[in-house]
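To start, the structure itself, in structure tokens.
One protein chain is absent from this view; the other protein chains keep their places.
The block that comes next holds subunit A.
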Amino acid sequence: MIEIDWYLALSAVLFTIGLVGVLIRRNAIVIFMCVELMLNAVNLTLISFSSYHGDVTGQILVFFSLAVAAAEAVIGLAIILAIFRNNLSVDITKVNLLRW
């Protein structure tokens, strides 16, 4: 039996990788993938806690979070497509009309 600490550590590491990715990458699609990584890291945390507590609430929340992530992906890719049509690029450093 692997202890819960390891699962939590793994999901914390995944969350941090996603977080750093959002902050340093320049491609909108890669940033979006990093956000998805963060959400999935949280799902892992929820499942570990759910199993640790012997309580299903956490697993139910995971289903909701998957559905939300899917809805977000639909909208997100559509927005990135709109950006690509306007700018012919998904580089977020070129999306800079609005500032201050």
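Just so it is clear, a residue touches a chain if its C-beta (ideal position, glycine included) is under 8 Å from a C-beta of that chain, and two chains touch if they have at least 3 such contacts; residues count from 1.
Heads up, the rule we're going with is that contacts and distances are computed from a predicted model.
Between the listed names "Branched-chain amino acid ABC transporter permease", "Phosphoribosylformylglycinamidine synthase subunit PurL", "L-serine dehydratase" or "NADH-quinone oxidoreductase subunit N", the UniProt record for the complex's undisplayed chain reads "NADH-quinone oxidoreductase subunit N".
Of the residues in subunit A, those that touch the hidden partner chain are 8, 15, 18-19, 22, 28, 31-32, 35, 38-39, 41-42, 45-46, 48-50, 52-53, 55, 57-58, 60-61, 64-65, 68, 71-72, 75-76, 78-80, 82-83, 85-87, 92, 95-100.
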